[in-house]
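Heads up, one of the protein chains got dropped from this complex, but the rest are sitting where they should.
Letters are used for the chains, namely A and B, taken in the order the chains are written, and counting of residues starts over at 1 for each.
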Amino acid sequence: MTFDWSVVWQHREALAIGTATTVLLTVATMLIAVPCGIIVAVARLYAWAPVRAAATAYVELFRNLPLILVVYWAFYVLPIMTGLGLSPLATGLAALALNVTAYNAETFRAGINSIRRGQVEAAMALGMSRAQALRRVVVPQALRRILPVFASTWVSLFKDTSLVSVIAVSELAYVAMQIRAQTYRVLEMLTAMAAIYWLLGYPQAKLVDWIQRKYAVTE
Amino acid sequence: MSESVADPKRTKGGGANIVRYRGVIKRYGAFQALGGVELDVHAGEVVCLIGPSGSGKSTLLRCTNGLESIEGGEVEFEGAVLPRDERALRKVRQRMGMVFQNFELFPHLTALENVAEGPRTVLRLGTEDANRRATAMLAKVGLSDKGASYPSALSGGQQQRVAIARALAMEPDVMLFDEPTSALDPETIGEVLNVMKKLADEGMTMVVVTHEMQFARRVGDWVAVFDAGRIVEQGPPEQIFDAPLTDRTRDFLSHLGWTG
Partner (left out) sequence: MDFNFAVITDHWRFLVGGVGVTLLLAVLSGVTSLAAGLVIALLRLYGPRWLRPVVIFYIDSMRAIPVLVVLVWTFFALPIVAGITMPPFYAALLGLTVHLAAYAAEIVRAGIESIRPGQTRAAVALGMSPAQVLRRILLPQAIVRMLPAFGSLLSVTIKDTAIASVIAVTEFMRQSETVAGQSFQPIEVYTFAMLVYFLILFPVTRGVEHVYRRVAHLGRS
């Protein structure tokens, strides 16, 4: 059994584009999922009952489904529901965004809830309005608690982009497995795929550790 | 500087030496926590260690049962130098009881199970014997009816009394108390001090690190005043509290608002 590792180098361009797509998907998903997560979190905390219930149902639904299933479902159902012909990339992005928004909403909500009521009361006793109290007292403190969890969600998202390969989106996993199929260099391509994810993911994991250490909350 | 003749002011100095500290030195890196401590604890005595926070009192207590190791000098227990080997130390610890400021009851065990844990796991008594001993100890501290309760259901004072029972269940030769009432609400301090007084009256040898000056004054047989890792004065309570010999002692007591 001979191994030919040069096949990795030969296809470096395709792999680079795949990697870029992975990164693009991660960033684009977060650009959607952060604002949407805030909206859903606020809805769960402060909106009137039917809206609150809908928001909670949304969060509970997407936190209790495998992402790969959401990807398939989005691929087959979204074009029919929205009447648009979405590219696989857009579909994948939509599935990822739906999923991560739910997690973000939960993170943001828990972060805000973790700030003791006494803080808001103290702020309002000074004469602040509730909105001011939120903005100047609650949110800054909540951000400290949210950031480590959010960083963790980010790294999970980065890894989850690999799942949209099942609907032929040309991110890293799909590209690597296509090259494998074409060249029959199974071990080389799969190991290269793992290595590239490792190279990108390891520093992210270490960064999450650093963030968690720095923002550790001690009561 | 060892006392070969018992100090006449030392009412219980005639008993055997249970614990002797000979020039004990303890360092944490560059910081010297204990700078040569000389102290004897005789059988049946209640020795109280007082002094400002950080002066080394708790550190000395932890060196007594080997929870901390020392860099210089010796700790003697019942005539033998404290071993360095962990296995041998464990045997020694079985003869000493320790009570902690934060109680440190095991939350996953009931009060009875907490008290029976030492006899069961360390002394390897059978479950029945261990439980019997535990029941007796709980009765001794006045908590017979709380055996089935978990620590989370008990008040601070009750938890500390269970902790005392847990230490007593090992039938130790000396009881070490590390600020036993510092973490308690004022209402519950009394119930714990009463149990400690009862133990003293029964003749238990006790080393107590405390801020409760009234207790030291009334129940203590010998008081050692600590400052910056050294004993600056030691003597009977009447001397320390009514007629201190050193300025450090006077300063410390006046800072506490001690008016006698």
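Just so it is clear, contacts are C-beta pairs under 8 Å (C-beta built on N, C-alpha and C of every residue); 3 or more make two chains touch, one makes a residue touch a chain.
The model shown is predicted, which means the values in this text are computed figures rather than measured ones.
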Per the touch definition above, residue among A:A14, A:I39, A:M177 or A:I211 touching the missing chain: A:M177
Footprint left on subunit B by the chain that the document does not show: 65, 67, 90-91, 93-94, 96-98, 100, 102, 104-108, 117-118, 121-122, 150, 152, 163, 166-167, 170
Missing-chain contacts mapped onto subunit A: 1, 60-61, 63-70, 72-73, 76-77, 80, 155, 159-160, 162-163, 165-166, 173, 177, 180, 186-187, 190-191, 193-194, 197-198, 200-202, 204-206
